[in-house]
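All protein chains but one are shown in place.
Moving on to chain A:
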Amino acid sequence: MTQPVSPPRDDTPKLSPQVEPSPWRAVVARADVRTLSLLGVLAALILIGGITKPDEFLDTRNLQLVLTQASVIGVVTVGMTFVIISGGIDLSVGAIVALASVWATTVATQDYGFVGIFFTAVIVGVGCGLVNGVLIAYGTMVPFIATLAMLASARGLALQITDGNTQVVTVDGILDLGERDSYVLGVPPLVMVFAVVTIIGWLVLNRTTFGRRTVAVGGNAEAARLAGIDVRRQRLYLYLLSGLCCGIAAFLLIILSGSGQNTNGNLYELDAIAAAIIGGTLLTGGRGTIVGSVLGVLIFTTITNIFALNNLQSDVQQIAKGAIIVAAVLVQRRTASTT
């Protein structure tokens, strides 16, 4: 073997030792090391929670609580994962959740009850996604800028609609969905929605043409175009999808908090991006998994839960959260590079 002289040839010597991996390694590789390392982090957290607060943490109610708290941001993160895999970014998710939740809780829409609130939230979410998508796909705006503009204007509009007030939901049927009586086999309805969105997201990404196109666009948009993919339309659909997820999340948030407020969804964009990155999604696009993102969300929610149960103050919480993000990504890198 001669010394490699150009980057493409660099790959050949690296690949040769991996021709015959051990059977165990093959299993690990198939299960995806990244996912395994995330499960490891989650298991470690559960261990910490179980040791520090055995009675409160290892309790069915607490499991229901953690999953419920994860639902809203989880649904947003599924949409965000698609967008990031395609090489884009959606900074407007938190603002869209806020706008959708306040629009859906105005007195006018509350008159139409459950259906009115649900459809308003979803339509507002999809509408914002449509604006994002058109600006990015056909207006050839950079996703960062287009969604930043949406962030500002959607928050402004949400503030204008509420006039700073908290809009309390008075429709009974909706609030009942957050109560313990409506749990089916111990599973809160919010968590069910989260699970369904996750499963559909996984199927769409891994088992459909739409999913393959998303990865292709993120990997190399020009190659995808040459391969006959309508890159523009694909991008439009992806931001629509993200907006749809925000609309659903807004509805879940309305059930959870019983109200619409213009401060809803504050910093969701950062939480969703962080969860996706921890989950192994490349910020440059082309790679990512739904399972990883959802595990990222669960890790975050579990951390918050353990902190609250141990009565740690918010400053300690923030420092530890930052440290855990770094640790999780470092662990992941290490495990990923050993295979």
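The criterion applied here is as follows: a contact is a pair of C-beta atoms (placed from the backbone, for glycine too) under 8 Å apart; a residue touches a chain by one contact, two chains touch by 3 or more; residues count from 1.
Quick note on the criterion: contacts and distances are computed from a predicted model.
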item: UniProt protein name of the chain not shown, from "Substrate-binding domain-containing protein", "Class II poly(R)-hydroxyalkanoic acid synthase", "Alpha-ketoacid dehydrogenase subunit beta" or "Hydrogenase formation protein HypD"; value: "Substrate-binding domain-containing protein"
item: Which residue of A:Arg34, A:Lys53 or A:Arg213 touches the chain not shown here; value: A:Lys53
item: Identified contact with the non-displayed chain, of A:Gly40, A:Gly116, A:Gly178 or A:Gly219; value: A:Gly178
item: Among A:Ser37, A:Gln69, A:Thr198 or A:Ser293, the residue in touch with the chain that has been omitted; value: A:Gln69
item: Of A:Leu159, A:Leu282 or A:Val331, the one touching the omitted chain in the full complex; value: A:Leu159
item: Chain A, residues in touch with the chain not shown (by the definition above); value: 53, 55-56, 59, 61-62, 65, 68-69, 159, 163-166, 168, 178-180, 253, 256-259, 261-266, 304-305, 308-311, 313-315
